[in-house]
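Below: the structure, in structure tokens.
Subset of chains shown; positions unchanged.
Naming follows writing order (A and B), and every chain is counted from residue 1.
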């Protein structure tokens, strides 16, 4: 694994999470492949493809905007593994922080995030994401 | 943007925030350019130049020491963009954690931090910093 790949993944996540937290729903969806899949132990069904991923983000964003809550997604403790086929396994811890207008900020969720990234037109995209919330143990 | 610039900015922030959190007020101020500007949506006026930046840090540090509170500034989710003139746009999320003697630790603030960095004598310095607290929405 090259040092430049490691930081490229970090950079990618910085951009991706900013899209999510700023309600740039289309740009968020476009950080996934066309057929990207987003699964989570908190979701009854995976989100499949950019349309579903964008729609889910838009819905969640509208609810938070109504409540006047700002979210920040932090990813850290990155491990990267390059596969022979050129795809990239990227594992992170993810924290979701929420701040209502007037505060205070609170840690909303602690999760793990296991991605398979692929390169499309030179840029990384998420082909498969699996998010597991720490509070939903054994569920 | 080179991989080495990305990690150089990460390294710079590690050093800079340690100065701040350890009350090394002069060293903190010297991570800004001579004419560095620190603006924040929580401050009525920008801090302009190292003298003001050092004085503000010293004042805040004295208050926290009196209260027996230790702070930790975490920056993450870095995005870096190198401009044609060689200056660097660096955007991060920033968390401030506070721990009073005896605990517990709490998330004090969630902010964004948008910097313009320049290279002076081979080392990065902050020319302009803009910090926006998530709890002060629309204010």
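Keep in mind that, in the parts below, a contact is a pair of C-beta atoms (placed from the backbone, for glycine too) under 8 Å apart; a residue touches a chain by one contact, two chains touch by 3 or more.
Keep in mind that this is a model prediction, so the values were computed, not measured.
Here 2 identical chains are displayed in place, and the whole complex they belong to in this file is assembled from 3 copies in total.
Everything that follows uses one rule, which is that only the chains that are shown with their structure count from here on.
The rotation relating subunit A to subunit B, fitted on Cα atoms, comes to 120°, given as a multiple of 5. Averaging Cα coordinates per chain places subunit A and subunit B 26 Å apart. Across the interface of their complex, subunit B is touched by residues 3-4, 7-8, 10-11, 13-15, 17-18, 68, 70, 72-76, 97, 99-107 of subunit A. Taken together, the subunit B residues at the contact with subunit A in this complex read 1, 3, 6-7, 76-80, 91, 93, 95, 107-110, 134-135, 137-138.
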